[in-house]
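Complex shown without one protein chain; remaining protein chains in place.
And now, chain A:
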């Protein structure tokens, strides 16, 4: 050992080894509890659930947005329940089906088509006067910062099936 290095005293050595071993044991002890605590973050997101028949015939979808309510089976940890979902459904000018989520992109209230008499032909959120055009895009100058989410949909045997509401891609 070179002269300029201070030798480690017996006391220091014992302090370091005991702290090290103790810390290692304490860390080992906490691995499982911490892993368990952060499990919700690491759980794989459930594969896109099946689309649900919302009991609306394709022929009944008009150019006017109509409110559709249906129920899905939700598994929340150990608790299974039926949860009601809502969509505003219409056919756009090209005849394509559009199903919009009613959840306002501002703070999560529920919007309605022509929910305010002052704003015909728009979706209206009563909480902070948020507004959206018919295609679901937010009216500039109102609180929402993005357009309404869009439900995945398909037509099977002439009936409308809806899945999860997805945020629209930022243009």
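We adopt the following convention: contacts are C-beta pairs under 8 Å (C-beta built on N, C-alpha and C of every residue); 3 or more make two chains touch, one makes a residue touch a chain; residues count from 1.
Here, contacts and distances are computed from a predicted model.
*Asks:* Report the protein name recorded by UniProt for the chain absent from the figure; options are "Protein-arginine kinase", "Menaquinol:cytochrome c reductase cytochrome b subunit", "ABC transporter permease subunit" or "UvrB/uvrC motif protein".
*Replies:* In UniProt, the chain excluded from the picture bears the name "Menaquinol:cytochrome c reductase cytochrome b subunit".
*Asks:* Tell me which of A:8, A:37 or A:83 is the one touching the absent chain.
*Replies:* Once the missing chain is taken into account, the touching residue is A:37.
*Asks:* Among A:77, A:108 or A:158, which residue is in contact with the omitted chain in the full complex?
*Replies:* A:77
*Asks:* List every residue of chain A that touches the chain not included in the displayed model.
*Replies:* With respect to the unshown chain, the touching residues of chain A are 29-37, 39, 42, 77-79.
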